[in-house]
Structure formats: C-alpha cells, structure tokens
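Dropping a structure here in structure tokens format, bear with me for questions.
A single protein chain has been removed from this complex, and every other one stays in its place.
As written, the chains take the letters A, B and C, and residue 1 is the first residue of each chain.
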Amino acid sequence: MRLNIKYFGLIAELTSCSEEQLEFEGTKVEEVIELLNTKYPDLKSKDFQVAQNREIVSLKSPVTGGDIALLPPFSGG
Amino acid sequence: MRLNIKYFGLIAELTSCSEEQLEFEGTKVEEVIELLNTKYPDLKSKDFQVAQNREIVSLKSPVTGGDIALLPPFSGG
Amino acid sequence: MKDKKIKNVFKEGAISSEFIGESIAKHQSKISIGAHNIFLGQVRADEIDGKAVSAIEYTAYEDMANEKFHEIREATFEKFNLTCMHIYHSLGTVKVGEICLFVFVSSPRRKEVFKALEYVVEEIKVKAPVFGKEIFEDQSHQWKVNS
Partner (left out) sequence: MKDKKIKNVFKEGAISSEFIGESIAKHQSKISIGAHNIFLGQVRADEIDGKAVSAIEYTAYEDMANEKFHEIREATFEKFNLTCMHIYHSLGTVKVGEICLFVFVSSPRRKEVFKALEYVVEEIKVKAPVFGKEIFEDQSHQWKVNS
C-alpha cells in the first residue's frame, strides 16, 4: 500500500523533508520505522512517537494506510 | 479615651452613619460593642468582625485607642 | 520584584478590557517571564427571589484593605517564585458583565503562576474588607455574601 510519511520538528530537520510517499508491503508500524531507519540512519538515535491518521499508535499496531507521522517530543505553549 | 468608630456595608446602613466619635471609659473591645449595642439595638442580630487600627481583634482585646471598625462579612471580588 | 510601598489597589468603577490589555503589553519587556495567569471577577446577573442583579456597588475600608492587599502580596512573593504581581479592585458601581477584580501574576514557570493566582484570589476573598451591595433592576438591594 501507499503511505504518506510526515516529519516534524527535529525529525524533519534530520530527513530534510516534511512529507514523502512510500510504497509499503508489511503489516506493522514497526516495519515502516525499520524502512525509515534504513533510509535515515540517524533516526535510530532520536526520540519520537508515531501517529497514524492523526492518532498516536504503538509500534506493534497494524498499518491501515494513509498518513504516518513521526513526532518528536511536543513543545507547544 | 476618644475613639473613632467606623461602620461599613450593611452595618453602616443600620447605623445610618459611616463614622462617629465616642468617649470611652472601659478597657476591652467587648465594652465598646456593648455601648454600640445600646445605641443601635439592631446591631445585636448582625454578624461582624471588629478591627482596631486596621487589624482584626477579638472581643477580649484591650482597647488601645484610635480607630475601631465594625466589618460585616467581606464580599470583595 | 518586591515592593515595600503600600499601593492603592482600588479603581473607581469597572476595570476595562483595554486597561487589562495594556497591563499585558507592559510585560513584554520582562523577558525572564514565561507564564502569566490572570483572574478576572465579573459581575454576574444572579437571580434572587425572581429579581436579577443589575449591578454591584462596592465600598471598602480602604486603608485597611490596601494594607491587607499589601500583606497578601508580600506573603505570595515569599511562597512562590514570581516575577511580578498586580491587583486591582473596583469601588463604586460595576454593572452586570463588567469586571470588578483583576489579579495578574507572572513567573518564569507556569506551575508557579497557577498556585500563586489561586492563593491570591482566595486570600483576597477572606482578608480584604470590601463590601458588595447587589442592586436589583427595581433598585432594591441586598448585601452580597461570598461563597
């Protein structure tokens, strides 16, 4: 399936990209992250949460398609 | 000694007066209140605190002269 | 910043939203501040025995009240890490919907302002000799009691 990957804050800085499309064959969120770790090796050392279609999900969650966002620690306000 | 008696809020309404001078011979705050109760019989049924020179005092406190204020329940803010 | 001088907290009539906005603007030069917390008391159209309050007329034992406001201010600076604090209370007539109390605290950190603001407002309610007369639409009145 085709995923839309979004990057924010210091993660977007690291990927030099705010959004990209990815063809994905697996089933779980952690597999998406593994793919991205291969593409962006510096990602491994970073602390982030993953949101799927604007809800925080765990790495074990199934990928349902749509938007996957990598969110570094929030610092609003 | 000469006391300056101040009335506020619903107490001032009851006495129809905001401030008056009183010649006082006794020693304790409760004696001042007794005098005022005689002058304003409706005072007995009212809830108030007494301040002497801008500090809340108990009825048993000694009268030191200056300002005695009768303060109904506070309702600022 | 502590201030040993006893300030006059009272303002004649309602406290305007422009005055509050200007107070906020004045703090933009205080660059160690990270959080402000503002409490505003507004006159409510309470209905009592079928009659609605149309205004509150405030009187105070002004000298004593200003001393008490000063003591509250000093105690609050002792207890909490604040950069500054401002208190304004109306005297005279304040109509329904208008603001009668404005308390403004600022600190480098947000946790401090929440605790400090509630402390200040509760202390004012208990310790400041201020008296509100609730005026009804028909010009009758009753003396307000804080809850």
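The criterion applied here is as follows: contacts are C-beta pairs under 8 Å (C-beta built on N, C-alpha and C of every residue); 3 or more make two chains touch, one makes a residue touch a chain.
Bear in mind the structure is a predicted one, so any value in this text is a computation, not a measurement.
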- Task: Check the whole complex and report which displayed chains the hidden chain contacts.
- Result: A, C
- Query: Which of these touches the unseen chain: A:Leu3, A:Val29 or A:Ala69?
  - Reply: A:Ala69
- Message: Suppose we count only contacts with the excluded chain; which residues of subunit A make the list?
- Response: 6, 8-10, 12, 51, 54-55, 69, 71-77
- List the subunit C residues touching the unshown chain? 17-18, 20-22, 24-25, 27-45, 96-99, 106, 108-110, 113-114, 117-118, 121, 147
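Definition applied: only the chains that are shown with their structure count from here on.
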- Compared with subunit C, which chain's mean CA position is the farthest off? A
- Message: Using Cα averages as centroids, what's the distance between subunit A and subunit C in whole Å?
- Response: 48
- Message: How many angstrom lie between the centres of subunit B and subunit C, each centre taken as the mean Cα position?
- Response: 26
- Task: Could you list the positions in subunit A whose residues touch two or more of the other chains?
- Result: none
- Mind pulling the residue numbers of subunit C that touch at least two other chains? none
